[in-house]
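The complex is shown incomplete by one protein chain, all other protein chains being positioned as in the whole.
All chains are identified by letter, namely A and B, in their written order; residue positions are counted from 1 within each chain.
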Amino acid sequence: MKTNASRPGAPPPPVPGAPVLSPPALSGTAPGRGRARYWAVRELVTVGVFAALTKVSSLLVALMGGGMNPLTLVLKNLVFTVLALVLLFKLRKPGTLLLFTLVNVLVSMLLMGGGFFLLPSMLAAGLAAEGIILLLGGYRNEMALVAGIACYDILFKAGSFGVSWLFVREQPELLWFTGVVVAIGYVGALAGLPVGLRFLRELRHAGIVHE
Amino acid sequence: MRASSMNDRWTAGGAAGARGRGLMHRLDARTKMAVSLLGSVAVMVLSDPAALGLLLAASAAYALTLGRWRMLLACHAGIAVLMCVAFGLMHAMHLAVPRMSPLEPVRLLVPFLRLAIMLNVVLALALSTRVQAMLSTLKSLRLPFCVYIPTAVMVRFVPSFVADVRQVSETLKTRGYRVNPLFLLRHPLLSMRLLFVPLVFRALRAADELGIAAELKGLGYADRLRPCRTVHLARRDWAAMAGALALVAAGVGLQLRAGWGGGGMF
Partner (left out) sequence: MLRLTDVTYTYPHATEPAVRGLSLRVRPGEAVLCTGPSGCGKSTLVRLANGLCPHYYRGRLEGSVTVDGRRTAETPLHELARLAGTLFQDPENQFFALTVGDEIAFAHEWRGSEPARTLAAVQEAARRFGIGHLLDQSIHDLSEGQKQKVALASILSLGPRAVVLDEPTANLDPEATLALAEEIRALKAAGMAVLVVDHRLYWLEGVVDRVVVMAEGRIVEEGDFSILHDDALRQARGLRAARVADPRTALPEASGRGDALCVADLRYAHKHGPELFHGASFLLPRGVIGVLGDNGAGKTTLARLLTGLHRMHSGRLHLHGVPVRPDRLLRHGSIVLQNTDHQLHMKSVREEIAASIAAGAAGAAGRAGNGTRPDSRPATGQTCQTGQTGQTGPSTEDDLLRLFNLAHLADRHPQSLSGGEKQRLVIACGMAKQPEVLILDEPTSGLDGHNMRLVADAVRAAAARGAVVLLVSHDLELLSITCDAALRLPLRCPHTTKENPQCSTIS
């Protein structure tokens, strides 16, 4: 008997036996119900693990960087972008970015009582980014993923700026400061794109992410 | 009605341990989450300093039941410093651009009142709720499968990653690196590599291993999980939520008296 489920044409990994995650064909099934699920359990677990890592990383950068300063802001956004890129390249499944942002904002809402007003802007940014990825060739196209994340970052930052108006509307001059903070954050997010691509090369070298 | 925070324990000792703690620890996580959400909506809607002042006092009393007054004091001192910096910068802006509308300290105070209220309710939630209680709460929310799994995994892994961060920084110490703000400034990319490369690889490995374990445990076999214990809200939870609602109603009353034109949302 032969069971062959390998993907033809993919390059050999440096580590034999490294779990292969990614193609949409890997969707999970709910055998009890006999119907296919869009998300496999392992993919959902990966999204959850990365969401946790994002939260902890933000905290770590804030602690190491000594609180709120431009360097910390840049690095925090850079790390988020790098992690989002790695996740998207790892799973390569439409909806990953949206689910990732949804989980992030849901946990922020539930555990931190915050983010409630960020929910619409985050979801809108996520949806728009998914649309852009789709338009530019889908999750198989690397540049589409990069453009999607760049788009997500700018839309979400614009949304954050809007929410900050709600906070400081009595003294609108304070928006100058929040504007500067948002702009610096976006610089970090943009810087995260080349850094992320470089890091992905390293992950390929390590056999963690495949072409 | 059964006590909430105790019937998520397996042993009599565990339940007794929960009962022995303060009121905040005995409130159900859902109650504290509801209070936090209510707070975040209220601070956005209200803008009258008196209304926000009332909520600040109430939220401070709520947070003080934790008994962590030093930490609260330190956090509020941080907000005060932030406010002073903002006030100074605004003053400088007015000196530089005299055409700007005059600076009104009371109006400048409002954003920081909002921040302080949110800080109180969020700290109360974060410092008194076990991660396991958060997971139980997520279970009871009956979220869709594709949202529940990553959310639960996220909550499950935050403590693990915090422990990982500690271990990575210890490793750096053993290698002779001192990663501090100065080091971060001088070598930002090397710092990122030293701190994050082990964490990202650990995340990728953890995702694979937990994914395997989840599949072997039959996760996803049924559409929804069937919790073996249901956690009920206790009287004190309903009382806390009613109290929070009453306070917000009082805040809205004060806002109505002052009028919405003063900066309220409507």
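Definition applied: contacts are C-beta pairs under 8 Å (C-beta built on N, C-alpha and C of every residue); 3 or more make two chains touch, one makes a residue touch a chain.
Since this is a predicted model, take the numbers as computed values, not measurements.
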item	value
Visible contact partners (per top-of-document touch definition) of the missing chain	A, B
Residue among B:Gly88, B:Pro105 or B:Gly218 touching the omitted chain	B:Gly218
Residue of B:Gly22, B:Pro159 or B:Gly253 touching the missing chain in the full complex	B:Pro159
On subunit B, residues whose C-beta touches the chain left out of the figure	9-11, 13-14, 17, 131-132, 135-136, 152-153, 156, 159-160, 163-164, 167-168, 170-171, 173-178, 183, 186-187, 190, 193-194, 197-198, 201-202, 205-206, 209-222, 225-229
Hidden partner chain, residues of subunit A it touches	1-7, 10-20, 29, 31-32, 42, 202, 205-208, 210
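What we mean here is this: only the chains that are shown with their structure count from here on.
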item	value
Euclidean distance of C-alpha centroids - subunit A vs subunit B, Å	21
Touching residues (chain side subunit B, partner subunit A) in the complex	33, 35-37, 39-41, 44, 47, 86, 89-90, 93, 100-101, 104, 107-108, 110-111, 114-115, 118, 121-122, 125-126, 134, 137-138, 145-147, 149-158, 160-162, 164-165, 179-181, 184-185, 188-189, 191-192, 195-196, 199-201, 203-204, 206-208, 210-212, 214-215, 219-223, 263, 265
Subunit A residues within the subunit B interface of the complex	19, 21, 28-33, 37-53, 55-57, 59-60, 64-66, 71, 75, 78-79, 82-83, 86, 90, 99-100, 102-104, 106-107, 109-114, 116-117, 166-171, 173-174, 176-177, 195, 199, 203, 206, 208
